[in-house]
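Before we start, here is the structure in question, set down as structure tokens.
All protein chains but one are shown in place.
Lettered A and B in written order, each chain numbered from 1.
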Amino acid sequence: MSMATATIQTVERENYLNKEYGVGSWLFTTDHKRIALLYLISITFFFFIGGFFALLIRLELLTPAGDLVQADTYNKLFTMHGMVMVFFFLIPSIPAVLGNFLVPMMIGAKDLAFPRINLLSWYLYIIGGVMMMHCVLTGGVDTGWTFYTPFSTAFTNTKIVEAGLSIFVAGFSSILTGLNFVVTIHRMRAPGMTWSRLPLFIWAHYATSIIQILGTPVIAITIVLVAVERTLHLGIFDPKLGGDPLLFQHLFWFYSHPAVYIMILPSMGVVTEIIACFARKRIFGYSFVAFSSIAIAVFGFLVWAHHMFVAGISLYSALIFSLLSYAVAVPSAVKVFNWTATLYKGSIHYDAPMLYAFGFIGLFTMGGLTGLFLAALGIDVHVTDTYFVIAHFHYIMVGGALMGYLGGLHFWWPKISGRLYPESWARLAALIVFLGFNLTFFPQFVLGYLGMPRRYFHYPQEFQVLNVLSTAGATVLGVGYLLPMIYFLWSMRYGKPAPDNPWNAAGLEWMTSSPPTTFNFETEPVVTWEAYNYDELDKPRREEVKVVG
Amino acid sequence: MSDSTLIGLHHQEEHHPELLHHFAEAQQQRDAASLGMWIFLGTEVMFFGGLFCAYLIYRRAYFGDFGAASKSINATLGATNTAVLICSSLTVVLAVWAAQTARRSLLLISLVITMLLGLVFLGIKADEYKDKFEEHHVPGASFSFDHVPIPGHPDQYANPRHAEIFFALYFIMTGLHALHMIIGLGLFAWLLFMAWKGHFTPEYHTPIEIGGLYWHFVDIVWIYLFPLLYLIDRHP
Partner (left out) sequence: MFDNFPLWPARASTASGNVDALFIFLLIVSGLMTLLIFTALVYFAARYRYRRGVSAEQIEGSIPLELTWTTIPFLVFLVIFAWGAVVYFKSRTPPRDSTEVYVVAKQWMWKLEHAEGQREINELHVPVGQDVKLIMTSQDVIHSFYVPAFRMKQDVLPGRYTMAWFHATKAGTYHLFCAEYCGTQHSGMIGAIVVMEPAQYEAWMSGGSTGPLSATGEKIFAELGCATCHRTDTQGRGPNLQGVFGKPVLLEDGRTVTADENYIRESILDPGAKIVSGFKPVMPTFQGLVSEEQLNALVAYVKSLSQPVATPTSTAAATQQDNPKAAGSQVQ
């Protein structure tokens, strides 16, 4: 497919893309890079499905009355939007696409430790995804992505069990990806690639994997309990039968709060790489950035009940969970300060990935700071379950995680596809996404403090102006997301062939060809330098020789 | 797996046929496999952990009812099963040792005995389930647990709804455990087949080792389930 623009200067080298052809060579591949591309295609599909639901939600909310869809349909829309986006887009996004592609390459390995398990993860994801789509097409679910009992187990008559099982299956995909990463990072590093020389992207993925491994099984068993309770009419969570609905919330948030860090930590890793590259600097406070990832993963497991301050938990447990929530905010703040400090005395370029990274820092800062509001017990009582929460977590998950994902996709696109994307379009898209995002979600903070509850199909008149602003922003945002999709596809055929290291970036992945060969490196690399050795890279060319072992 | 020739990776003199292309040496592959299994067991701990957590909360809330319900289970069968599993752990260890020291027939025998013990366990479990079914202790429409006194309070009956939660947890926990046993039996059948074909050598027996880890884990889960479900209110 890339023959059209192949230039006369080289006969195209063999790489992972052109080594084999045919559907079978993709569906049965164990090459981590090909699996990454399989994930890229599948999560893009789910992103646009979830985005379509979001668009319908925003259109419905254009007016206070319910006039576009029925109440039932609306409830299903926000439920399916949440489930698809959380479990089938955000959680796999960076780890399964960029992580899959880059983790082995960044540490100098030929593949992940368990290539066949990696392929199995993708199949599990697809099975889960097909079940979810089947569920959507045959009626959907209307509980909200949170499945709160006893509504989900004893009241709704929608397809809880099927949706739950699809998440259960996709969850195992996530667990196996995390397991593969941890083993790979422990056991597959190239000679000389010590822990303190690892790119921070790897540290972030290591922390993420811990959460995937230890958190996901808890939601899996919780879903099993919900499904069993619903089918056999047991009383594990149903107070009518002696159960405790709050136990469900505890188990659910024990996973679903750390799940937020599954989404944001990899994104932080991406942004760290981008900032180092485009500021031409070693990252400021390497070990603090590395360990803050681990700290976030660990503390992240201890704050789940801050979703339940008005749910009926005791005053004293609320106090503890509020305090711990502030503890988890500290490492996040440390990261932001270190990124900012990295720019100091740098040599800063403004290519598209860097614009996304700037956007990430800005939006993540706002998302993080509004988290301080929600962790404050007194304020949480007022703003929990309102649009304030919606705005807050979209700043983190969309403003943060998605900005990082897009930035990373641009940054490594030359490596992945062997082509350059059109730079000016990419900068335009970054700007549109940033503006559209803020227009969509900033008004929701105001709505939330005014008291507009979430999951409302119709709402009082006085909230309309802000809702109209938000819907207007959503359309701008939609354009911002379509643009990259179009020019990435365009670049696969018409983009300029990418050199091996278009950004002159540090890291083993840039020392191999673009696109890389099937086993990543011609010869096994031996690492003799620290991460982010931009001082050496920016010296005259002769240094290049030393780099290849 | 023979792809490695394409990129000129043949640094090693002795290239074991079981060494996958992306590993540099057999030791690395072994370490990766066993670390992978350990991490997987971490996942399993959390998987059962959710259930243990639910159990502990309801045991505390419905203390006497859980005691009464627990007493209705056949502890002798449970104890027998515990003994069966502990013996099977021994034979698993023997199998690993036999593989390490190239004792092929001992390896085969140990694997077969392990599987037989596993089947005995499942048989006893099925018998226990049958009893519960006949006593109408299976949660659902026909559940009944009326007029069962709470241990230590002969004049007070257990609340059937709370006992039902106990039995729901009993069936889910032991059922999930039994499912793990069945998966383990499948795994061991495959190991037996490989051992019979002579695939394992002192240099390469990682599958036996990680299969053994899995089996031990399933045993350990039972070691916790047994007292929690069978013994909480037994007094001499």
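Heads up, the rule we're going with is that a residue touches a chain if its C-beta (ideal position, glycine included) is under 8 Å from a C-beta of that chain, and two chains touch if they have at least 3 such contacts.
All figures in this text were calculated on a predicted structure; none of them were measured in a lab.
*Asks:* Taking the full complex into account, find the residue in A:27, A:319 or A:486 that is in contact with the omitted chain.
*Replies:* Among A:27, A:319 or A:486, only A:319 touches the chain that is not shown.
*Asks:* Among A:31, A:142 or A:273, which one is in touch with the chain left out?
*Replies:* A:142
*Asks:* From the list A:386, A:417, A:471 or A:491, pick the residue that touches the absent chain.
*Replies:* Final answer for the missing-chain contact: A:386.
*Asks:* Taking the full complex into account, find the residue in A:186, A:282 or A:496 that is in contact with the omitted chain.
*Replies:* Final answer for the missing-chain contact: A:282.
*Asks:* Of the residues A:26, A:151 or A:490, which one touches the chain left out of the display?
*Replies:* A:151
*Asks:* Could you list which residues of subunit B touch the chain missing from the display?
*Replies:* Residues of subunit B in contact with the hidden chain: 64, 153, 155-157, 159.
*Asks:* Take the complete complex as the reference. Which residues in subunit A touch the chain that isn't displayed?
*Replies:* 71-72, 75, 142-144, 146, 148, 150-151, 155-156, 239-240, 245-246, 279-282, 284-288, 309-315, 318-319, 322-323, 326-327, 329-330, 333-334, 336-338, 340-341, 343-350, 358, 361-362, 365-366, 369-370, 372-373, 375-382, 384-386, 446, 449-451, 453-462, 464-466, 534-535, 538
Please note the rule applied: only the chains that are shown with their structure count from here on.
*Asks:* Spell out the part of subunit B that touches subunit A in their complex, as residue ranges.
*Replies:* Touching subunit A from subunit B are residues 3-4, 6-7, 9, 20-24, 28, 31-32, 35-36, 39-40, 42-44, 46-51, 53-54, 57-58, 61-62, 139-141, 159, 161-162, 164-165, 168-169, 172.
*Asks:* Show me the residue ranges of subunit A that touch subunit B in the complex, using the header's touch definition.
*Replies:* Within the complex, subunit A contacts subunit B at residues 109-115, 117, 175, 179-180, 182-184, 186-188, 213-218, 220-222, 224-225, 228-229, 232-236, 241-244, 247, 251, 254, 517-519, 522, 524.
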